[in-house]
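All protein chains but one are shown in place.
The chains carry the letters A and B, assigned in the order they are written, with residues numbered from 1 in each.
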Amino acid sequence: MRIALVATCLGDAMFPQALKATVEILERLGHEVVFPSDQTCCGQMHVNTGYLDMALPLVRHHVEVFADAAEVAVAPSGSCVGCVRHQHAMVARRGGDEDLARAAEDLAGRTYELSELLVDVLGVTDVGAYYPHRVTYHPTCHSLRMLRVGDKPLRLLRAVRGLHLVELPDAEVCCGFGGTFAVKNAEVSTAMLADKMANVLTSGAEVCTAGDSSCLMHIGGGLSRLRSGVRTVHLAEILASTEDGTPARDIVFDTTEVGEGKGVHP
Amino acid sequence: MVEADALVSAREEVLARLRAARDAGAPRGGVPPTPREYRRVGALAAGSAEVVDRLEETVTEYRAVVFRAAGPGDVPAVLASVLEGVGSVVVPPGLPTTWTDGLAVTVRRDDPPLSVPELDGLDAVLTGASVAIADTGTLVLAAGEPDQGRRAITLVPDHHVCVVDAAAVVSSVPEALARLDPTRPLTFVSGPSATSDIELDRVEGVHGPRRLDVVLVGPPRA
């Protein structure tokens, strides 16, 4: 299948490992990945901060870039896919552009979060990964409640050889990221993060994974500040890992030097 | 009054505002018809032994005490044991006299109506019920029914004994509402009075009757 990769602005600029891993998984499964190079951002930050008018051109641009790019589109991000699926048409309608709203709905119906694409569209749960670590999974809010991915990520993780999956207490409670919430209500966000970190530490996991780099940036930022000894790794990186590949790094807060271009997937 | 000073009555103005708002905010796609795909009839047949058993379970979970009477003829004997040690009881005007004839209790019939202080001086109240809902453990009292009486009599005394005939027991809330007349005052009673206002822990017994005894009349346990 020909699959268009929605890199997401944050992923492209800050967390390329998760995107490289997504490409690696899909190509390993025999699919063709395309990267429409004019893509920028889905507009979620503007929508969720209330700048719906400013988001309209971003929605239009996203729809123009991806409408004919491939059969389906994928992003390793629950919240960006959530925005595409549940907010793009709303923004278009609010801006009085019904044609765009319909085009956005069509594209939204073909845009998937990574675990949805793998399990629902491609029909695989065992992607041939090997990851011998003790892992806990945080079901990010938008994956859980906007996309209703359910246990798809867990089914994928359970099929990873060597992986020991441990339960995260109060898993379904928000980590406190919430985009600009983490800055506008930094103290409440921190209080939520404190409880999430306590639960991650209680789980006894060595690695905390999730389907959203943004939430992992938040949880990982806290765990890193505490020097907790637990690292955050995107779900895609775990699924891309194999016996002979480079082990997945802490995607967010790796203490290795980054200035010399030591990438995971050269 | 404020209204008298205004050029336009508050009624006309509020309605005019709401009409304007109704149109300004009207959903573009219109309002779809209400889907009524929920269960109108519960899982257990009304009046069945099973539904009465379920009622016993749900009422008991509220820490009300349930007694069983095999048939109408057994009600006086069961009541005699339920009311043992009770000094005085108020009953609605039309409560069957056969229920109370042999009781070793002072029976005050609410006819003419007793004052609130008089009710406050009585130990208990004995009534029937219009409907009982097994799913939720709820008894419904309809004011003015001969065996249920005024609302005050089931409120002021601290101990309520309610006799429920199996024929009045339904499974679900919709079945119950279909049997009730909404133009007379109704009281839905689910256990003794209770509060969760202190740390969300339920504590039975506040302002309403602190003790609720329920006599279920009908088929033996299924």
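Definition applied: a contact is a pair of C-beta atoms (placed from the backbone, for glycine too) under 8 Å apart; a residue touches a chain by one contact, two chains touch by 3 or more.
The rule is simple: contacts and distances are computed from a predicted model.
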Answering from "L-lactate dehydrogenase complex protein LldF", "diguanylate cyclase", "Carbohydrate ABC transporter permease" or "Response regulator": the UniProt protein name of the missing subunit is "L-lactate dehydrogenase complex protein LldF"
Of B:V52, B:A143 or B:L216, the residue that touches the missing chain is B:A143
Chain A positions in touch with the non-displayed chain are 7, 9, 11-17, 19-20, 35, 37-41, 43, 45-55, 57-58, 61, 87, 90, 141-142, 144-146, 172-174, 176-193, 217-218, 220-222, 224-225, 250, 252-263, 265-266
Chain B residues touching the chain left out here are 1-3, 6-22, 24-28, 31-40, 58, 62, 113, 116-117, 120, 133, 135-138, 143-144, 150-152, 155-156, 173-174, 177-178, 182-203, 205-209
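By our rule, only the chains that are shown with their structure count from here on.
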Cα centre of chain A to Cα centre of chain B, whole Å, reads 53
